[in-house]
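Selected chains from the complex are presented in situ; the others are not included.
By letter and in written order, the chains are A, B, C and D; residue numbering begins at 1 in each of them.
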Amino acid sequence: MRVVISIGGSVLAPELDARRVEGHASVVENLAREGCEIGAVVGGGGVARDYIGAARDLGANEVQLDQIGIDVTRINARLLIAALGPRVDPKVAHDYEEAGDAIRRGDISVMGGVMPGQTTDAVAAALAEYVDADLLVYGTSVNGVYSSDPSADDGAEKYDELSASELVDVIAPMSRDAGASAPVDLLAAKLIERSKVRTIVLDGTDPGRIERAVLSGDHDGTNIVP
Amino acid sequence: MRVVISIGGSVLAPELDARRVEGHASVVENLAREGCEIGAVVGGGGVARDYIGAARDLGANEVQLDQIGIDVTRINARLLIAALGPRVDPKVAHDYEEAGDAIRRGDISVMGGVMPGQTTDAVAAALAEYVDADLLVYGTSVNGVYSSDPSADDGAEKYDELSASELVDVIAPMSRDAGASAPVDLLAAKLIERSKVRTIVLDGTDPGRIERAVLSGDHDGTNIVP
Amino acid sequence: MRVVISIGGSVLAPELDARRVEGHASVVENLAREGCEIGAVVGGGGVARDYIGAARDLGANEVQLDQIGIDVTRINARLLIAALGPRVDPKVAHDYEEAGDAIRRGDISVMGGVMPGQTTDAVAAALAEYVDADLLVYGTSVNGVYSSDPSADDGAEKYDELSASELVDVIAPMSRDAGASAPVDLLAAKLIERSKVRTIVLDGTDPGRIERAVLSGDHDGTNIVP
Amino acid sequence: MRVVISIGGSVLAPELDARRVEGHASVVENLAREGCEIGAVVGGGGVARDYIGAARDLGANEVQLDQIGIDVTRINARLLIAALGPRVDPKVAHDYEEAGDAIRRGDISVMGGVMPGQTTDAVAAALAEYVDADLLVYGTSVNGVYSSDPSADDGAEKYDELSASELVDVIAPMSRDAGASAPVDLLAAKLIERSKVRTIVLDGTDPGRIERAVLSGDHDGTNIVP
């Protein structure tokens, strides 16, 4: 089974903590040991937020801020690589061809962001499409896709299952404001719809949940079905 | 005035025709002569459509199709460069830094696509943001933004002016189906909203309209105001 | 057996046609299945001709025209890659080291053009030399090497066998005019002479002929012997 | 006057603070306005230290740690670039040729680290050598070169002036232990000796001191004379 795992910045590195990275590395290694081919895409987390805040104060434009964010995701990717054993490609993949190449040769590949204007959510969806993944898992800080922002709306309902186009419909209005409330961003949702890759959105704070979801399909999040 | 001009594939190269490319080059040169700093972003057109069709028949996935599309846009960029005089950077810019660098040094810069998952609409918006453009012009095959697809819905109404967030609201449902009906794609609309760059969407079939819109603000399309 | 196959643009893509590409891909895969290590070099075909015509009208110089031609050959290479199964390196090789590296690791490698001033004929000969190929096959639109242009001269005689230096002698005067009449170009002929790689020039319109020539040595074209 | 300014990580970014970066940017701009050609090299600071600590806990080797450090210095370089006006090359220079090229064209160039095994101290010295700088200034967290570590040894004496080879002699034993006590590292000292560039080591916490030292030669640090 070929799996792309997106580990959000708020999950991997809300602040720098070797233990948390180690937990995720250990899940990735277990999955590889069980025979999965794995591409991992990591987000930026707290350091990205701090740098972007400082750069915005200094007058950087949005593309420059995106580039700083990408740089930080790639350092986070180095951390995850350091924590993974000999089966990981030691280079951070900078585009889909590099990642796909490493996976073809039997390595685990780790990416961060790729280009301004795309979040790592979208990178994970594009990588899943590029390598014809069987499964795409988003480990986020909320436990699935809700009808509205659960932290703001008590009546928000969690979906157990959505089609990819329903996902786009749900996400589109959320991403209208601030954007923070959508568990995956709109471009990612549209790529999932296009690629028809089976997708799970779940709470990745405890990395063990990702492992169980991949191996047994057992999870409390939301299934996105083609 | 710093201007980014997006010349859609259906406008620049519905099929290959040196005269049409020349017309667009001549507008770009006139604008440069009037003192504009210019970044041009060109689309894929008919050749891209043919190649993508053939590659899809051969089993290429969507990312591979995007890459073929990007390659074709870059050949189209070479055509536009060939038609431009000595003020153009003879290299096709492959990312925003290269384009921005050329513009800073006083050259006209021409780009095609950049990365899978992003249309050249989005590239133009990101470039406008990166170079802090004063104006972004989309030369498309329809003459502005409509409330719905004018070719399918007789009651479709054209907007003379929209805010950037209204643009996103109008575009979002259109991009739900086939996607062909939106004059600019959703990611582009969201980047315009983020960057607050003044934007015009107009019919670029006659390149003279782009020139007039930039120099005098006179056009029949839609103004997107920050 | 290590084989380099040159598939001329007029053979692979006189116009875009997925079926024709598929036919060539299937031959390459059969050969790989029979144990051949394969490098394939593809030409530009009709799209290249159209683009180069348009660019020439726009005032592009010959080097710029060559670059456009190279770009198109590389898109054609993407088509062939899309049609090939998992044994192909999904990246188009941009130089001999990349192609040689992929072949060493057991992949089929596909290239287009490399540099202005060299046709894909010459690229195929240089690749054959670089990887110490046992056999180089040119699939062209004529069925071998003739003493003069068979479409212009009724008395043109086909050679069954030539030494590499005889090939150079035959090709040199043909490439004096228009150049269209030589089945492989002069630089390629000189590289074949230098490298002493056994070479076959045959009609590649029916890709099955390439397969038979490689596997059984059976063909109606011309053998170039060291 | 061509000047290379090394802004240590502990000076530019002990922790992330837009104001501090702004102060250094403003000095660089003032110097450029006074006619100086400027290359700036920035260090890693607190974020580098945190990431390196985490990566070491995860089993990264020293070269991997260096690479993470380099990545962070380059993000810091982006911050400084964001704070500088239109005269800065917006790209972070990744090697001496890129930086030298930008400076030749009249831009301010900003670099971080270059390669594992070299600190940004050494990068600044190599850049000064490469561009034949008239002056190299190290803005560090101590106010000059001492005979021993002033924070550990009350009898440490500050040098007002040293020859470059005396500098090497002073630095060599300091860099034997922990390495933290030397104001510039040994490789940097040896490059200064080799290049014979006039050098000042001073306390850069207040960026105004760097400006005064460059413009008037007035400072409380240590002069290294060829």
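FYI, contacts are C-beta pairs under 8 Å (C-beta built on N, C-alpha and C of every residue); 3 or more make two chains touch, one makes a residue touch a chain.
Keep in mind that what you see is a predicted model, and the values were worked out from it rather than measured.
Chemist: 4 identical chains shown; how many in the complete assembly?
Modeler: Identical chains making up the full complex: 6 copies.
As a convention for this text, only the chains that are shown with their structure count from here on.
Chemist: Would you kindly count the fewest steps from chain B to chain D, each step being a jump to a chain that touches the current one?
Modeler: 1
Chemist: Hey, what chains does chain B share as contacts with chain C?
Modeler: In this structure, the chains that contact chain C and also chain B are A.
Chemist: With centres defined as the mean C-alpha position, give me the chain C-chain D separation in Å.
Modeler: Using C-alpha averages as centres, the distance is 54 Å.
Chemist: CA centre of chain A versus CA centre of chain D: separation in Å?
Modeler: Averaging C-alpha atoms per chain gives centres 37 Å apart.
Chemist: Chain A to chain C: how many Å between their CA centres?
Modeler: For chain A versus chain C, the centre distance works out to 43 Å.
Chemist: Touching two or more other chains, which residues of chain C qualify?
Modeler: Residues 90.
Chemist: So how do the chains connect up here, line, ring, star, complete, or something else (other)?
Modeler: Other.
Chemist: Spell out all pairs of chains that touch, sorted by label.
Modeler: Pairwise, the chains that meet the contact rule are A-B, A-C, A-D, B-C, B-D.
Chemist: How about chain D: which of its residues touch chain A in the complex?
Modeler: On the chain D side, the touching residues are 16-18, 21-22, 25, 47, 50-51, 53-55, 57-60, 64, 67-68, 71-72, 74-75, 78-79, 82-83, 90.
Chemist: Which residues, counting only chain A, touch chain C once they are in their complex?
Modeler: Answer in residue numbers: 97, 100-101, 104-105.
Chemist: Could you pull out which chain A residues touch chain B in their complex?
Modeler: 61-64, 95-96, 114-118, 122, 125-126, 129-130, 132, 165, 168-169, 172-173, 175-176, 186-187, 190-191, 194-195
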